[in-house]
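Every protein chain of the complex appears in place save one, which is left out.
Moving on, here comes chain A:
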Amino acid sequence: MFEGLNAALSLSNTAPPTELQGSLVLCADTLEADGGFLLHHWLATHLKTGAAVVLVSFAHIQNHFALVARKLGINLAQLEARGMFRFIGGLDVPSTDAQSQPSSGDFHLDLSNPAPLKELHQRIQDTLKAMEASRRAANPAGEDATQTPVCIILDSVDTLFHATGGAITPAALLGFIHSCRSFPLVAPAPCLVVSVHADALFGGAKALFATLKHQAQVTLTVSGLPSGYSKDVHGQLYISRASGLDERPAPQSKLHYKIQDHTVTFFAPGLSRAVI
């Protein structure tokens, strides 16, 4: 959890971000600046404040997130046992990494199926139900397990276009993302975080990205500095928020950031420590 980003988004560092329940958070990055830290932020923010997280990754293995979480002071295995965290490997890609164990959470996308993402949607719904059950089992006397805020993170959804060779259309993916915004059996509507590589999109995928931008309550866009690589400023982050239909979006704000070993610092453009 990066407190600078929470401050910029006016979110609490201690209470679960209930204002984001039912909303769509879009994280877009480019080749020049990797936006992976944004996903780590949402993962940590939700887990540290007592919300449950389902992480569906189409690009990384579970071990990757376990290591990142350990650096951020979170024990994912422990949280998994308490029904607060589940990982679903979205793509069944054989890994050559000797350290990574084949995880039980991996999901094989059956492309011969006319609607391959429907199974994944069903899988997420089943996972949510299983988490609720294990939360109840871990803490029977506690508060209502159905009322725990839930966050669903979809990591690198655009990978689906490239990895499946066009078997998944932008419309199908949009429908899938749409469907993940409300699970009628899970009491509070989940907060859905979707990460996209904005520069790897073409054709209909661009239209998908544009549609998501319209629907997102929070859009975080990471890009490299226009002046090129800098040791002290790793990139810039644009934050745009749109609330209701009736309200105009707040003007886009821009922050610079520097990724450090255990955290990421955010500062206004021109206010880098190295400059002042």
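Keep this in mind: a contact is a pair of C-beta atoms (placed from the backbone, for glycine too) under 8 Å apart; a residue touches a chain by one contact, two chains touch by 3 or more; residues count from 1.
The rule is simple: contacts and distances are computed from a predicted model.
The chain absent from the displayed complex carries the UniProt protein name "Elongator complex protein 5", chosen from "Rab5 GDP/GTP exchange factor", "Elongator complex protein 5", "Essential protein Yae1 N-terminal domain-containing protein" or "RNA-splicing ligase RtcB homolog". Across A:48, A:64, A:121 or A:136, the single residue that touches the chain missing here is A:121.
When the missing chain is restored to the complex, the residue among A:67, A:138, A:210 or A:271 that touches it is A:210.
Per the touch definition above, the residue from A:109, A:174, A:218 or A:264 contacting the chain not shown is A:174.
In the full complex, chain A touches the hidden chain at residues 22, 115, 118, 121-122, 125, 170-171, 174-176, 178-179, 181-185, 189, 204, 206-211, 213-215, 242-249.
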